[in-house]
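Of the protein chains in this complex, all but one are displayed in their positions.
We just call them A and B in the order they show up, numbering each chain from 1.
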Amino acid sequence: MMPYYKFDYFSFDFSLVVAFVIGIGFGFALERGGFGNARILAAQFYFYNMRVLKVMFTAIVTAMLGVFYLSWIGWLDMSLIYLTDTYILPQIIGGLLLGIGFVIGGYCPGTSVVSASTGRYDGMVYLLGIFFGIFVFGEIFPLIENFYNSTPMGKVTLPQFLGLSHGLVVFLVVMMALGAFAAAEWSEKVMTKKLGREKE
Amino acid sequence: MKCPIEKLSISKRLAIFAALMGILALFIGNPVNKNKITVNAKELALTAIGNQDEISVMELAEWLIEGRADFTLVDLRDEKSFNEYSIPASVNIPIENLLDSDLMRNEKIILYGEDDIASAQAWFILKSANYKSVYILKGGLNEWKEKILYPKLAENASSEEKAEFEKIKQISLHFGGVPQIVSGTTTSNVIQNVQTSPAPKITPPPASNLKSAPKKKREGC
Partner (left out) sequence: MSTLSGIFSKNEVKTEEIVHQPKPYSNPYLVGVGLGLVLLAAFVIMGRGLGASGAASTVVAVTVSKVAPEHASKNNFYKEYLTDGTTNPLKDWLVFEVLGVAAGGFLSGTLAHRVKRTIEKGPNVSNRKRLIYAFIGGAIMGFGAKLARGCTSGQALTGGALLNLGSWAFMFAVFGGGYLAAYFFRRQWL
């Protein structure tokens, strides 16, 4: 039964090998998508290259459908997949900061690793920046610990929160994603004409 | 029917596929019905015959003393009985709440009730719902009381039996029990007294003596 690791199919040490292999897949996909390049990542926020939205939401929809259907046929025990607790306020504030950092720096943690490994100096500097940011966070942690732990909601999913069935939420997410893709395609067409540059 | 699909770009084909999967999901609703169970009768029967899923009270007592925390001990009785007395480190989950509880399918679960019946029924329910490691405390709480809390040694026992009893006595005292030596004639009186005395409230050994428990590894981002 899946998830295999939770049913002791293999040891912790072997899971580290699995981690490395999965990481290779992750890094490969990111680079293929052009996410090792800050200009493409930042372009998302200027509406002329919407790759970030397309790749991210396609990935989310794919994995979401996979989890849903594998559970449905009884192969996967969804309840054993780790779900992070929701702390709604710090997560929203953190998200805003992340978005700002994204535009200033041009990367997010995963993509900066890919960028650094394909030779970009700005990616490497960005990584150093991340270490520094985490260090600052760690040092002032005692001061912000209360905020960090505020508004806990436990492990809650959208279906639980909205009181809708899992399948209905899946459907809504798929529809929203498809709508977003259509808007993205339109936006790219309009903006590339406006900015007069080649779509990368 | 082939032509219109082939004319579309791969992106559009993916979009249609996703939309169809989404619509199907809408009709499926909830992929997992927690309360439905499917029984593989043969498998269950074989496990039952093997008696592999039984734990004796002595074993459990030893594990608790050692501080092992790699299992979850479940008390299947109602809340009132649980509050009166329960085996240390157990959680109270009445049988009807078992499938709704926090129990995970990959953890080791030991069930006990007043006697064997409730735990056997609960064992069946959990095994059919794909819980992988489910065990029954043989004899239930009655056995625990008899063997651990109030163990008795006959006055005219052999020296071997007396030596054995020493060990049992230590275990019993650890749980706040009352070991006793009884002679043949006064047994019945003693039993009566024993049953009316209030069961001792025991603080379970601190959960920090984790010997065999797997360290909870962070799984977040």
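Convention: a contact is a pair of C-beta atoms (placed from the backbone, for glycine too) under 8 Å apart; a residue touches a chain by one contact, two chains touch by 3 or more.
Just so we're clear, the structure is a prediction, and the values are computed from it rather than from any experiment.
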| item | value |
| --- | --- |
| Chains shown that the absent chain touches, full complex | A, B |
| On subunit A, residues whose C-beta touches the chain left out of the figure | 2-6, 13, 15-34, 36-40, 42-46, 51, 54-64, 66-67, 70, 76, 80-88, 90-110, 112-123, 125-139, 141-142, 145, 148, 153, 155-161, 166, 169-170, 173, 181, 195, 200 |
| Residue numbers in subunit B that touch the chain omitted from display | 10-11, 14-15, 215, 217-221 |
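Just so it is clear, only the chains that are shown with their structure count from here on.
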| item | value |
| --- | --- |
| Distance from the mean Cα position of subunit B to that of subunit A, given in whole angstrom | 38 |
| Residues on subunit B engaged by subunit A in the complex (per definition of touch) | 14-15, 18-19, 21-23, 25-32, 104-106, 130, 132, 217, 219-221 |
| Residues on subunit A engaged by subunit B in the complex (per definition of touch) | 1, 6-8, 12, 58, 61, 65, 68-69, 71-72, 77-80, 82, 84, 165-168, 170-171, 173-175, 177-178, 181 |
